[in-house]
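Below are the structure tokens for one structure; questions will follow.
Note that one protein chain is taken out, while the other chains of the complex remain in position.
After this line comes chain A, so read on.
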Amino acid sequence: MHILLSGTASDSHTWNLVYLQLFLEELGHRVHNLGPCVPDGLLAGACAADGPGRPDLVVVSSVNGHGYRDGLGAVQALRRAGVTLPVVIGGKLGVAGVPDPRQRRRLLDAGCDAVFDDGDTGALREYLDLLAGGGRAARQAVA
């Protein structure tokens, strides 16, 4: 798959993105790493890329505590822009350090295909296998 990898609008962290790029590449995927602090417009533009680099999946990673809010904004903007690609998000999504089921529900309702807990690369891998196998799972909150 071609995977578009992105940080969120206000998140400056990059090690999560460096790691995920290596992780996804080792699973045999091609990765376009947009880097940190990606505004919604840039993300939507990259999703719309056509030709050989056309993405099959958007992976959003956030660790600065604004992930629920920024991720929600990003997925809403993508869906508004008519992007139908699967979009998944994961990381440390809130400031409290524990997953918030209510916020997670909002992400899924807004059009996220999956929400992954911090460090749960096993669940991400399973999701990728499923997607690569042609199945797009019902929207799920993983783990």
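Assume a contact is a pair of C-beta atoms (placed from the backbone, for glycine too) under 8 Å apart; a residue touches a chain by one contact, two chains touch by 3 or more; residues count from 1.
Methods note: contacts and distances are computed from a predicted model.
Student: Out of "Exonuclease, DNA ligase-associated", "Multifunctional fusion protein", "ABC transporter permease" or "Methylaspartate mutase E chain", which one is the UniProt protein name for the chain not included here?
Tutor: For the chain not displayed, UniProt's protein name is "Methylaspartate mutase E chain".
Student: Which candidate, A:Met1, A:Cys37 or A:Leu130, sits in contact with the chain we can't see?
Tutor: Candidates A:Met1, A:Cys37 or A:Leu130; residue touching the omitted chain: A:Cys37.
Student: Using the touch rule from the top, list residues of chain A that touch the missing partner.
Tutor: Residues 9-12, 14-15, 17-19, 22-23, 26, 33, 35-38, 42, 64-66, 69, 92, 95-97 of chain A touch the chain that is not shown.
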